[in-house]
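Every protein chain but one is kept in place in this view of the complex.
Right, chain A next:
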Amino acid sequence: MSSSRRSRQASSSSRISDDQITDLISKLRQSIPEIRQNRRSNTVSASKVLQETCNYIRNLNKEADDLSDRLTQLLESIDPNSPQAAVIRSLING
C-alpha cells in the first residue's frame, strides 16, 4: 500500500525499481532519435517504448537482410572490367 513498502519490495528483489526503469527508458529514447515521439506527453508508457525499440531493431535486421541479398546479386553480376569492379578493387585494396 505505502510507497515505502513498495520500494522495499523492489530493492529486495534484484530487479530495478519503476523509477529506475523510467529513467533508463528515457535515456534509451534520447539515444535513438528515430523512436523519440509523443513529445507532448512525457509519460509514454515503458512498454510502448520497449515495443517501439523492438520494432526498430526488427526493421534494421530486415533492411540488412535485403541489402545482403542485393549485394550478393550485385557481386555475382559484376563484370570484372566494369567501373564498378574497379571501385570494389580500389575499396578492398585501398
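Worth a mention:
Please note the rule applied: contacts are C-beta pairs under 8 Å (C-beta built on N, C-alpha and C of every residue); 3 or more make two chains touch, one makes a residue touch a chain; residues count from 1.
Quick note on the criterion: contacts and distances are computed from a predicted model.
Per UniProt, the protein behind the absent chain is "Transcription factor IBH1"; the candidates were "Transcription factor IBH1", "cysteine desulfurase", "Nucleolar protein 2" or "E3 ubiquitin-protein ligase CHIP".
One chain of the complex is left out; on chain A, the residues touching it are 10, 13-16, 18, 20-21, 24-25, 27-28, 31-32, 45-47, 50-51, 53-54, 56-58, 60-61, 63-65, 67-72, 74-76, 78, 82, 84, 87-88, 91-92.
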